[in-house]
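Removed from the display is one protein chain of the complex; every other protein chain stays in position.
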Amino acid sequence: MTSLIHAVELTKYFQVGKKRYLHAVDHVNLDIPEGKTLGVVGESGCGKSTLGRVVLGLLPATSGELYYQGEDLIHGNKKQRKKMQREMQIVFQDPYSSLNPRMSVYELIAEPLVMNHVYGSRRETLQRVQELMEIVGLAERFINSYPHEMDGGRRQRVGIARALALRPRFVVCDEPVSALDVSIQAQILNLLMDMQEELGLTYMFITHDLSVVKHISNEIMVMYLGQCVERAPAEELFQNPLHPYTKALLSAIPVPKLGASLKHNLLRGEVSDPINPEPGCRFAKRCDHCTEACAGKNFQLKELGDRHFVACALYQ
Amino acid sequence: MAAEKQVKIRKKGRAGEIWHRFKRNRVAMLGLVLFAVILLVVILADVIVPYEDAMTQNIVNRLQPPSSEHWFGTDNFGRDIFARIIHGSRNSLLVGLGAVAIGITIGGLLGAIAGFYGSHIDAVIVRIMDTIMCIPLMLMVLSIVAALGASLVNVLLAMMIANIPQYTRIVRSAILPVVGQDYIEAAKSCGTPNRWIIVKHVIPNAIGPIIVQATMAVGTMIINAAGISFLGMGIQPPTPEWGAMLNEAKNFMLSDPYTVVFPGVAIGLTALSLNLMGDGLRDALDPKLKD
Partner (left out) sequence: MTEPILRVENLHTIYQGEERNVYAVNGISFSLNEKETIGLVGETGAGKTTTALSIMQLLPDRIGKITEGKIFYQGENLLEKNKEEIRLIRGACISMIFQDPMTALNPVMTVGDQIHESLSIHNYDNLPEEELQKRVDELLTLVGIPANRKKEYPHQFSGGMKQRIVIAIALACKPKILIADEPTTALDVTIQAQVLVLMEELQKQLGMAMIMITHDLGVVAATCDKVAIMYAGEILEYGTVEDIFAGERHHPYTKGLFEAIPSLDSHSRRLKPIEGLMPDPADLPPGCRFHPRCPYCREDCKTGAPYLFERNGHQIRCNLFQEDTAI
C-alpha cells in the first residue's frame, strides 16, 4: 500500500513567552494510505487541529518531515509545494464562521476556482460551480443565497463544495459535524463517505467524538496533549482499547440506552496546557494506573499485535 | 434540464443589490436627497446668487436680521449671509469631505495592513501612529501649515496627516475580530493571495463602524478647519466658508443669533445627511439585512 501522506516526527511548538513553548504537536508520525481515512481523536487542546493545519501547510512545522506522495512538503521548492497544496484541502468545523457572510453561494464556491485561475471563462466557472453543488446535494436555487439564509447542514455542504472545487486528493475534515444537529450530522457524514468512494479521496478526520469517527475511519489515532497515545485500526480500537486514556474517553460518551451510567471509569482532573512539559507520560496526573515508572522518560509507541500501537508504561 | 439553463448568477452584481436594499431605507434616502441638494447648491452656486453678493460689504446694513431682501440677514460687514452660505458650501465641503476621504484611505490602508499582518508590522505602525497622536491636533496642524505655507491645500494636507492615526486605529480595531474568523483561514487554504483577502474578505466585513465614523467626522472637520482659519491660516477671510463664518459671528452670538444659526444649520445638515446615508449604506452593505 502506498501512503499519500507520510509524516515523521512532525512537531509544532508555539512560543507563548520567554523560553516557554506550548508543545501543540510533539513528534507525531503519520501514515495515511491513499483512499483511506485516518481519524484523529482527542479533547480540546490536544493539538489535533494544529496537526491538521501543519499537514496542510497552513502552519509551518517546527521540525520533522512531511511527504505527500513521496514529495517533500517541508523542504521542497515553493512552487512545487504550492501545486501540491492545491490537492490538499480542508473542511472547517463551524459552517457559520467559515463562510464569509457577505458572499453568495456562487462566489463562495467559485472563489478557489477564480483564485487559482482554473477556468478562463465565467461560463466554465459557473458550470463547475453547478456541478459541485450537485455533488454535495445542494439545490441550484441556492446559488444566489447568502450563508445566513441557509441552515447549518446546507452551509456545511457549501464548505465541502469549496473544498472539492480544486479536485483535491486529500481532505482534512476538522470537526465537520460538531456544530450540526444529529439528524443533519448523519446526512453530512454519509455525504463525506459517498464522496470518498466516488472521488477516491483520502481523509484526515479530526474530531472529539469517538462515535462519529468510528463510522468513517479505517484507522484511528488518539491524541493527548500533543502526543499520539494510541493508534489502531478502527474496529480494533473500539473492541480492544489499551491506553487508559482511550478507555476513559470511551466510557465518558453518554450512551443513549437505559441504565447507562457515566460513573464507571470517570476521569478526574482536566486537560492542562503542554507548556514546557517534563519528560514522562502527560496523562499520568489523571491516570488511575499511574506509577513511578510513568515519569522521567517519554514513551514511544509500541506495536502490540496487528497494527495496534500504544504509548503507555503498562505495555512496555 | 430546462430548469438548469434558467439558473443565473446575478449579473448586475453587488452594486445593484446594495442599491436595492438602500432604496428601501427611507431615512437613508432622505439623507441621500439632502446631500444631493447640498451638492446641487455647490454646483449651481453662481446661478442661485451671484458671488459678488457674498463679498460686497455694506457697513450701513451690518447685522440686519433676516428679511425679504436678506433671507438669512447680514453679517458684521453687511454681507448677505444667504449668499455667503451658498458660496461657502464649496470650500466647506471640500475641506470636510477631502480631509476625511484622504485620511480614511491612507489611515484605513495602514490600519488594515497592521491588523491583518500583525506582529512586527503591526507594532511598527501602531507605535508611529501613537507618536503622532500624542501631538495635539492644532499644534500639529499649525506646524505643518507654518512649514508649508498657508493655503487651502496645505490645511487639507495638515488635517489629513493629523487624522490618519485616528483612522488607522479605528480600522485596525474593526479588522482584528474579522481577521480571527475562520473564513479568512478558509480563503487562505484555497490559495487566495493576501491582498485579495484584505479587499474581498476583511474590509467588507469591517466596513460598518468605519463608515459611521467617517460620516460623523465630516462635521468636525469643517469646524476644525474654521479654527485654523481663525488662527490666520488656511481659508482666509473674506472668502466665504461655513466654519469661518461661525467663527467671525461668535462675537455677535447673543445680540444677533441668526449670524451663527444659519452657518451652524448648514454644517449640521451636511453632517446629518452624510450620517443618515452612512447608516443606510452600512445596512445596505450587509446582506443579512436583506429582508
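All chains are identified by letter, namely A and B, in their written order; residue positions are counted from 1 within each chain.
Note that contacts are C-beta pairs under 8 Å (C-beta built on N, C-alpha and C of every residue); 3 or more make two chains touch, one makes a residue touch a chain.
In this text the structure is predicted, and so the values were computed from the model without any measurement.
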For the chain not shown, touching visible partners are A
Which residue of A:His27, A:His215 or A:His289 touches the chain not shown here: A:His215
Check the options A:Ile74, A:Val114, A:Leu250 or A:Cys290 and report the residue that touches the missing chain. A:Leu250
Touching the hidden chain in the complete assembly: which of A:Lys18, A:Lys79 or A:Lys263 does that? A:Lys263
Which residue numbers on chain A touch the omitted chain? 43-44, 151-154, 181-187, 189-190, 193, 208-212, 214-216, 238, 248-263, 266-268, 270-271
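Going forward, only the chains that are shown with their structure count from here on.
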Find the geometric centre of each of chain A and chain B from their Cα atoms only, then give the gap between the two centres in Å, rounded to an integer. 49
Considering only the defined contacts, which chain B positions touch chain A in the complex? 3-4, 7, 9-10, 181-183, 185-193, 196, 200-201, 204-205, 285-288, 290
Note: in the complex, chain A contacts chain B through residues 56, 58, 82, 85-86, 89-90, 92-94, 97-104, 106, 111-112, 115-116, 126, 130, 140-141, 143-144, 146, 148, 159, 162-163, 165-166
